[in-house]
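Quick one: structure below, then a few questions.
Only one protein chain is missing; all other protein chains are in place.
Each chain carries a letter (A and B) given by its place in the written order, and its residues are counted from 1.
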Amino acid sequence: MPINYYIFLSVALFCIGVTGVLTRRNAIIIFMCVELMLNSVNLLLVAFSKMHHLALIGKHADAGTNAQIFVFFIMVVAAAEVSVGLAIIVMMYRNTHSVDVNFLNRLKH
Amino acid sequence: MNNIINLIWLVPVLPLAGFLINGLFRKRLSKSLTGIIGSGVILISFIISFLIFLQVKQPGFEPVVVALFDFINVGKLNISFAFQVDQLSALFLLIITGVGFLIHVYSTSYMHEEESQHFARYFAYLNLFVFSMLLLVLGANFIIMFIGWEGVGLCSYLLIGFWFKNLNYGDAAKKAFIMNRFGDVGFLIATFWMINQFGSVTFSEVFSKAHDTSTFVLTGITLLLFLGATGKSAQIPLYTWLPDAMAGPTPVSALIHAATMVTAGIYMIARSNIMFTLSPITQTVVAVIGLATAILAATIALKQNDIKKVLAYSTVSQLGYMFLGLGVGAYTGAVFHVMTHAFFKALLFLGAGSVIHAMGGEQDIRKMGGLKKYLPITQITFLLACFAIAGIPPFSGFFSKDEILANAFAKNPVYYIIGVFGALLTAFYMFRLYATTFLGKFRGTHEQEHHLHESPAAITFPLIVLAILSVIGGFVGIPEAFAKNAHVLEHYLEPIFAESNKIHEAQPSNQSTELLLMAVSVVVASIGVIYGWTRFSKNPDLEDATGFGKVLANKWYVDEFYNAIVVKPLNALATFFNNIFEKSIIDGIVNGVGKGVKYGSRQIRLIQSGQVGGYVLLMVIGMVILFLVEIFIKK
Partner (left out) sequence: MGMTQILFWFLSVLALFSAIMVVVSKNPVHSVLWLIAVFFAISGHYILLNAQFLAIVNLIVYAGAIMVLFLFVIMLMNLNSDTEPQKNKWLKIAGVIAGGALLLVFVAALKNADLKNQMAEVTNGDIGLIHNLGIALFKDYVVPFEISSVLFLSAMVGAVVIGKKE
């Protein structure tokens, strides 16, 4: 498939994620949108990993492996991030009885 | 003997040292010490000047330029701090230090009633003035001259406003300073123009290049220089400061506003005579302005009742004669008149000072009269000076004034006729002054009469010396008509004006005409003397003037005229700016900026909501803008 298709798909997913972050007030939904953005980037990385594969076959058998390892590490970090992030949301809910991010306006002061 | 010229730097440095000592230690020095220092430095300067003069007056002396150090060195322009010693500057050195010394001696007595601190301040200013004046005449280029030019202006300001606690005196000082500024601008622009045109301001270079310069440029430069001269030398239209400058102490009037500073303009034009000779238009302007000033000031002097004001207008008038001389190409005559005028006008002022001293500060001649028997020395010296200024032979003023008038006749007989009319007025008002002051009955109070006394020796000594000089000073310039080659001054100054004399037509060689002219002016002057004497010795005009006399007494309303056309519109403009422009526009801008920032920050503050969503939105907008910049603008 032309690489352009993957690029535009990823960009579209990414922007949907951004729009979600901007329009929703529910902390969990915002968090999910962040995950969506992460995944769109993952998809792009995998697509790029396969871009030059044919030209380099024979010379570098493992060309493109790095990108996929990268995606793997992103997933690792995302998993760790989600566990901490959800813990924070739980604590916030416990304090405010709401998941509305607009209650978190301490930055004003 | 040649090395005496290398000591030229001592001449100005000594008064500077005197200024520093008197100025810095004015609270510690006693009055007598201050006087000795102040007068002593001038005396030493005079002695050195005299030695230099002896050197310079030898025939065939070539001008010497003593370069002290580089003053301004920018690109191609190199202005060194250099002194030029030649016939003209040596002569002026003698006048300045000589008359200056006498006036310093006079001042030790005249100013004795001042507190010692102010006494020292006075001498410091006076020494600074002499320093600046020496710088002015010694400078070998227009920049050094300009430094001196500004220096004397400053000292004039300081000394006019010496009694600064009197508000009117302070105003007079400001008036003098501001009037001088107008002229200085002209001088300064002329200097810039010269730098642009000739790439140099050194006299020798500028004058040698002047021959190859277009008349237009020379006319422009010389007119600007002349504007400077009108300010400093009190000519129309900038003369009105000089009568007001009489607010200063009388010796100051004698030194600065009669003998030396006001002749700076004449010196400057005489110095750059070649440039003026090469631009006939400027010469005509100079002559006409000089003549007009001479007549105008003389008419005003007819009706003044303040002894110093009469002398001030007479000074303006005599300066007008000098400019007439410069304008008709009689440079020697003008310088000659500077010299004789320095003697007799200083004498007149010092005599007036002596009278004022005796009268306890009274300056109104209507309250004087009959002072002859109380102040014999003052009276006789004053009379001699009056004869000198009136142009009665063989007093000095006769020779110098007649040289100017003879040259004026050669140029244009109309100049001569008007000039002689001015001489008539001069003789008349001087003897009106003399007669009202010294003859008749005393008209002051009893107390004043009781205190009348001849002044001490420190005052009479300068009077006597100056009286002698006023009488014999003219013999250095005996005209050709009386004796062949007797005009010592003309031969002495020949090298300075040689270039100009080549261009001017030959002098009128018709000696019978010259003698006739002299006879006419002597007769006219004598009429003025006799009429003035007889009219005012018995019945001085004590009433306030009426009719035309009132116009004269009010100085042709020139001050009022200037007030109306310059001061009032400026005030109105300033009021407009103050009330309208300042309040609405300047304040509006300043307050508007403040209000705008205040309002803007009150609005922008709302963005700082503390809510993450808002920040993210702004971040995204920022990203979009950055991308847009990257894509569309960078391309």
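The rule we apply is simple: a contact is a pair of C-beta atoms (placed from the backbone, for glycine too) under 8 Å apart; a residue touches a chain by one contact, two chains touch by 3 or more.
Bear in mind that the values here come from a model prediction, so they are computed numbers and not experimental data.
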item: Touching residues on chain A - with respect to the absent chain; value: 1-9, 11-26, 28-29, 31-33, 35-36, 39, 42-43, 46-51, 53-54, 57, 61-66, 68-69, 71-73, 75-84, 86-91, 93-94, 98-100, 102
item: Residues from chain B at the interface with the omitted partner, ascending; value: 613-614, 617, 620-621, 623-624, 627-628, 630-631
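As a working rule, only the chains that are shown with their structure count from here on.
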item: Sites on chain A touched by chain B in the complex; value: 18, 21-22, 25, 101-102, 104-109
item: Contact footprint of chain A on chain B as seen in their complex; value: 608-613, 615-617, 620
